[in-house]
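Okay, handing you the structure first.
Apart from one protein chain that is not included, each protein chain of the complex appears where it belongs.
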C-alpha cells in the first residue's frame, strides 16, 4: 500500500456539459475521498468543491450548451487528493475568478466562495489550448498532526 | 429530457488495473443506473456485473499486474443502460468466457455466472487491437410493460 | 430527486428527497414558484430527505424567500441534515432563513395563538 501511495494513482472521468452527469462525478469523487481516508464531512466538502467547479464550467465556460467535453482527473497522493478539471470552453483570465463575499439579498454568486471554503487549494490556470484548467487540492490530515499543520509535541 | 434521452448520452471512466478503483467505478455505475430510473435492486445488479467484469480484467486479462489501462464507457439509451469495458491485456476467444454452474465445494468461478444473473446481455468481443471488449446491457422496464416484455392490454 | 407538494390548509409543504444540484434544482424551483405565485400564506420546504445541496439549490431557496417576502408570506426551511446545514453556514444564510428542526415544528408555530396563550 505504502509503495503504491508513494506515487500518484489516478482515475480519469470524461463527461459532457450536461448537469445530470454531476451526480455521477460526485459519486466517484466521494469514493476517491473515502479511499484517501478523508472523514465524511471532508468527503462532502470535496464533492461540493468539484460540483461547484463543474457547474461553473457548464454555465460560464460553455454558456449552458450541452454535449461539450469536461475532463476530470482524480489523483491520490500520500498527503492530498488532487482533482483537475479541464474544459474547452470560453476562457477568462484565471485570476478574474475570485470568491465573492456571500450576500443574502442576491441569489447566486456563491460557487467560487464555497469552493474556497471546502478545499485547501483552488487554482485556475490558463490551459494548454482552448478553455481553462482548474486544480482543486484537499489535504489529508494525518494522525499526529493538528488541523493547523503544527506537529504534535 | 425526452429529446436528450433519444440519443445515447455517456460518460467515460479511465482507470488502471488496481482493485481499489473498483469501488469508484461502482459508485459511478450506481449513479448512472439511478439516473436511468433503475430500482435499487437493479442498480445493485448492474454494479455487481460491472465489478465482476473488471475484477476479471484485473485478474485474468492483466494477470494481477497493476497500472494497466481499463476504459469503461457508461451510456444511457431510452430503453437500456449500456456499459462497455475495454482492456489491453491478454485476450482469449470471446466465446471461451462462459458462465460456470455454481459449485459450493470450490471457492471462486462465480464471476461470469453472476454477470449473467445480474444483467440482460453480457457480450465479449474481439477488440480492435490488443485486449478484449465487453458490452453489458441492462434493460429498463418501463411502466405499462410487463417484465416479460409483453405490452399490457 | 423527488419533489412532493401538499397543502394542509395553513401551509404548503414542499418535500424534497435526494440530491439538489444544477440538474435537479429547477424542479425545486418549479414547486416554489407555483406555491408563491398562488400566494401561499406559508411555504415550508422540508429538506429532511436531502443529503446534498449545492449553490444552485441554495440560490433557489434564496429566491423563494424573496418571492414570499414580496407578498408578505412566510417561508420556512425544515429538517436540514448536517451536510446541508454546513452549506448554509458557509453561505452565511443560517440566520437569513427561518430554520426548524422538522415540519411539525415549522407548522406548529403558524397556528393562531389561543386566547389565553398571549
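Letters A, B and C mark the chains in the order given here, with residues in each chain numbered from 1 onward.
In this section, a contact is a pair of C-beta atoms (placed from the backbone, for glycine too) under 8 Å apart; a residue touches a chain by one contact, two chains touch by 3 or more.
Bear in mind the structure is a predicted one, so any value in this text is a computation, not a measurement.
Novice: Quick one: which shown chains sit in contact with the chain that's not drawn?
Specialist: Touch partners of the hidden chain, whole complex considered, are B.
Novice: From the listed residues B:19, B:67 or B:130, report the one that touches the chain absent from this view.
Specialist: Spelled out, the listed residue whose C-beta touches the missing chain is B:19.
Novice: Given the contact definition stated above, which residue among B:47, B:84 or B:139 touches the chain not shown here?
Specialist: Checking the options B:47, B:84 or B:139, the one contacting the hidden chain is B:47.
Novice: Taking the entire complex into account, which one of B:93, B:108 or B:129 touches the absent chain?
Specialist: B:108
Novice: Against the chain that's been left off, what residues of chain B make contact? List them.
Specialist: The list for chain B reads 19-20, 22-23, 26, 41, 44, 47-48, 51-52, 55, 58-59, 102, 104, 106-108, 110-111, 113-114, 117-118.
Criterion: only the chains that are shown with their structure count from here on.
Novice: Take the average of all CA coordinates in chain B, do the same for chain C, and state the distance between these two points in whole angstrom.
Specialist: Here the centre of chain C sits 40 Å away from the centre of chain B.
Novice: Rounded to the nearest whole Å, what is the centre-to-centre distance of chain A and chain C, using the mean of the C-alpha atoms as each centre?
Specialist: Distance between chain centres, rounded to whole Å: 28 Å.
Novice: Please list all residues of chain A that touch 2 or more other chains.
Specialist: 20, 23, 26
Novice: What residues in chain C touch two or more of the other chains?
Specialist: none
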